[in-house]
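Sharing a structure with you now.
With one protein chain withheld, the remaining protein chains of the complex are depicted in position.
Moving on, here comes chain A:
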Amino acid sequence: MQTNFTPEQLADPHVATSEKILRKCVHCGFCTATCPTYVTLGNELDSPRGRIYLIKDMLENGRPADEQVVTHIDRCLSCLACMTTCPSGVDYMHLVDHARAHIEETYRRPFWNRMTRNLLAAVLPYPRRFRLALRAASLGRPFAGLLRRVKPLEPFAAMLDLAPSRLPAPSPAARPGTHPAAGPRRARVAILTGCAQPVLKPEINEATIRLLTRLGVEVVAPAGEVCCGSLVHHMGREGEALEAARKNVDVWLREIEAGGLDAIIVTASGCGTTIKDYGFMLRLDPAYAEKAARVSALAKDVTEFLSTLDLPQQAARGMTVAYHSACSMQHGQKITMAPKILLKKAGFTVRDPAEGHLCCGSAGTYNIMQPEISRKLKARKVKNIAATKPDVIATGNIGCITQIATGTDIPILHTVELLDWAYGGRKPDMLS
């Protein structure tokens, strides 16, 4: 597609990158068909092609963001289904990242919107604050109905809806330390402890550590790790995101130097997509570019890593699993087959729900900030999953787990919890 930037504009490396991305788009429109918001709303402005055009127009004219552009960019889930579909190889992810940072710099959001975003950014990435907030939420739940009736306060109602009624106790797996391999050590990995996940579902990392150590892998949870930065990154708060990335790069590099790392294991695919992008995010920082690229290359989703360990085929269990591929897994990291192959090898019958490419509506804080679209996508997702008549749903991202669990009674687990069970670990509580 033709672009119209001055040499001065292109001197900004962010603009230069976006210009290259825009030049690849031929405006064929294929992306519209697999975009969850276009499919739901039927307006090209809420499709990748429409957003690409809005961003192009804004950047070419060097304009601050305005209400219209912000509305349509905010509605983007960042599910990246468009990138799987795009035959031209348009790097929509980095284009929309740039647009979000531009919005954050140039646009003043309405008061309640600003407050909600500030609150999420100040609470979610910090486990202790998040735990407190969830406790408070159980007290606030009676007010959800009231909040829902006031449009700008709707996100608070959505938060209350999503907060679990019971909170698990803090897990030892969430504390820094080394978990030695059982038997001879075949590999040494770091595990991303995470921020929201260990508060909501500590079982996931517990299962991962149990399974990996049993398989002869030493697992380190390094001290000093922070949230991967994905949450603020998707809000366009680039400074904070890069700060988080730098801290984690330092932590993992220390670990590489101390004892060597074969992989950095990530059990939330949303985080995995971002950590794998650290190399790009920090490309303009001479002190960190190379280190970040090293970290990104080591980052592996837990199923990606398990696939390299050649696990034995287990006897059939007579249990049907609907595998829900998180967008960050299938579109962000392009991991499509590995989790299903692992589940089949572990003895489960695996079903693919229809419209598997469509987002469940979780998308980080999307279900809080855009509750209406999120609800529609959740209903559609749950219907497609239920049609496969599964005994259990497996997925690889905490966001999807929380979202889908509020729409169905079918138990939903992280893939690794089922794998741990199949290979000698404990049966997940949810199935007991």
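Simple rule for what comes next: contacts are C-beta pairs under 8 Å (C-beta built on N, C-alpha and C of every residue); 3 or more make two chains touch, one makes a residue touch a chain; residues count from 1.
Just so we're on the same page, contacts and distances are computed from a predicted model.
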**Study point:** Listed names "Ubiquinone biosynthesis protein UbiV", "PDR/VanB family oxidoreductase", "FAD-linked oxidase C-terminal domain-containing protein" or "ABC transporter permease", with the criterion being the UniProt name of the chain not displayed
**Key:** "FAD-linked oxidase C-terminal domain-containing protein"
Check your understanding: For the chain left off this view, which of A:C86, A:A299 or A:A363 is in contact with it?
Key -> A:C86
Point to revise | Full-complex contact with the absent chain, from A:G29, A:P110, A:G239 or A:G424 | key: A:G29
Point to revise | Which of A:L45, A:A182 or A:A386 contacts the chain that the document leaves out | key: A:L45
Practice item. Spell out the interface residues on chain A facing the chain that's missing from view. Key: 1-3, 23-34, 38, 41-45, 49-50, 53-54, 57, 66, 68-69, 72, 85-90
